[in-house]
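All protein chains of the complex are present and in place, except for one that has been dropped.
Going in written order, the chains are labelled A and B, and every chain counts its residues from 1.
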Amino acid sequence: MGAEGSIAVAWNHRHLIDLDAVTWPEIELIMRTTDEMKGVLARPIRRVPALNGRRVTMLFYEASTRTRVSFETAARNLSADVVSIATATSSVTKGESLVDTIRTLEALGAEILVMRHSVSGAPYLAADIFGGHVLNGGDGWHAHPTQALLDLYTMREHLPDGDLHGRKVAIVGDILHSRVARSNIWSLTAAGADLWLCGPATLLRGFDRWAAAWSGGAIPGHGRFNVTSDIDAALRDADVVMALRIQRERMQGGLLPSLREYAARFGLNAERVALAKPEAIVMHPGPMNEGVEIAPDVAVSGRAVITEQVANGVAVRMALLYLLAGVHETARTGESIR
Amino acid sequence: MTDRQIMTGEEIRRAIVRISHEIVEKQAGTQGLALVGIQRRGVPLARRIADAIEEHEGAHLPVGALDITFYRDDLSLVAQQPIVKGTDLPFDLNGATVVLVDDVLYTGRTIRCAMDALIDFGRPRAIRLAVLIDRGHRELPIRADHVGKNVPTSREELVHVHVAEIDGSDEVSIARKLRSSDPATAGS
Partner (left out) sequence: MSPKPDARRVGARSGGRQVHLGPEVGQVVGRFELEGAWLVDPVSGREGPGEIVVTDGLLESVVWLKGTEAAGVDDKGVVVAPGFFDLHAHFREPGFEDAETIASGSAAAAHGGYTSVALMPNTSPALDEPGVMERIRSAARAGGSPLEILAFGAVSAGRAGDQLSAMGELADAGVLGFSDDGAPVRTPKLLRSALLYAGMLGLPVVDHAEDSELTAGAEAHEGYVASVMGLAGWPAAAEVNAVSRDLAVLEDALRDEPRARLHLAHVSTAAALALVRRAKAAGLPVTCDVTPHHLALADEWIAGARRWSWEALGADGTSRDPWADGALHATPYNTALRVNPPLRTPADAAACLAALLDGTADAVATDHAPHTVVDKEVEFGLAANGISGIETALGVLLALVDAGRLPLARALAALTVGPAGVVASWPRLATTPAARRRGLTEGAPADLVVFDRADRWRVTPEALRSKGKNSPLLGRDLSGRVLLTVAGGRLAYEDREADSTES
């Protein structure tokens, strides 16, 4: 039968580690499911039994209270049982290797693993040996798919018809080390946005070459993007302005003269934000270094949607836990995890 | 796959009218009544019942839609039917007598989910059930208060309810399943 005809796509990814293997119709599915999850969050009882009895385990090798609590809230809202390992250490010499930890967690009944790790690619190793589902909460510099999805969701809420085609999005900050930037490249180029990445040259290394590789529409389903150190050019007439956190370590690593200089040349202050469209929104994945990448008055201005991002984050994560949990294929050996 | 028609559009119309009278009769009036259709086809059916009640009683009853996707106990269907269609309950459930409306009553699991969902929204005074077709094979102790037509079926059969608002015409038919892996389209 299948006369429930409006659904053109089903979800069959056992894991969500990166957005490179997710198609635009699948992203639309995530957005629609997130709409419904927001509906659940608006109810007096903000819970549904969809993941009743399922065990969701947080395996966080990188400290992150906000992301972890967001995932835990999402899992509990779906009535899942939640176990959290907040400050795991991965080491063969001291503590337990990642592989051993995951085998132990699986033996303890973990079904969905939400992982955050400081080394790029770690979730793929986990997915290789774990029989359940892996949801990437951020790995090294590589990917943070749930962040990019909640960013996308938030942008769509503020744009007419939720359409990003041709809309200018400027992401400013430490692009080089940012998994948020990389995942946003995949999602925003798939959405047809006019994406601009901006930062000091030392923190943009390699992105010119990436942008050049994508400039001719070479990647199916993804458009081009721009890379520049000219903050005014990046912000001018932007519909969305996003600041990324600058870490102190970049100074020690010889990549930045000082945070003060970064704030002066690249910080999102009121004059810079005024270059964007009057109705443009200001975003930040958090936590913020107010006074460095974003001025305190901008962070609380009417244009800032940072708290909405947080709320949307719970809904997006509920949507993803729900979709992943519904996939029941068992892994075939040798099959690629994408 | 040859379908066997078991209700025509006219028969459906009469069943709706009869059910609407029964609902009012059981309530001894229209006070406190609310209709909630279960997505997907229960929703237009609930509206038609509400319209019929308005016509013969003059009372305008609140009508809501309930999506039980997040209340299912079998997530394996998510991959095939991931999309939710929306829950909209524009009235206060507390103290109301809610009549759930669905197209087909089968195992009873959908109704159990619907009751769980309703109770998360508030505390109705009573919950009743009106269905267009009762095809038997209950797996839970659930029964309908109001039935359009009782249709004995075998597990190899599918019941298709078509409503004009969604399918373009009004009809109920039975077909034989082609393969055992067909999604359970005959619902509840």
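In the analysis below, a residue touches a chain if its C-beta (ideal position, glycine included) is under 8 Å from a C-beta of that chain, and two chains touch if they have at least 3 such contacts.
Small disclaimer: the values here were computed from a predicted structure and weren't measured.
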item	value
Chains in view that touch the one left out, judged over the entire complex	A
Residue among A:I45, A:A63, A:L108 or A:A218 touching the omitted chain	A:A218
Residue of A:R182, A:R250, A:H284 or A:R317 touching the missing chain in the full complex	A:R182
Given A:P49, A:G121, A:G192 or A:G291, the one touching the chain that is not displayed	A:G121
In chain A, positions touching the absent partner	20, 90, 92, 97-99, 117, 119-122, 124-125, 127-128, 139-143, 179, 182, 205-207, 209-210, 213, 218-220, 334, 336-338
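Criterion: only the chains that are shown with their structure count from here on.
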item	value
Approximate Å spacing (C-alpha centroids) for the pair chain A, chain B	40
Complex interface listing, chain B residues touching chain A	40, 67, 69-73, 75-84, 86-87, 116-117, 120-122, 158, 160, 166-167, 182-183, 185
Residues of chain A touching chain B in the complex	1-4, 6-7, 10-12, 29, 32-33, 36, 39-40, 43-45, 47-52, 78, 322-323, 325-328
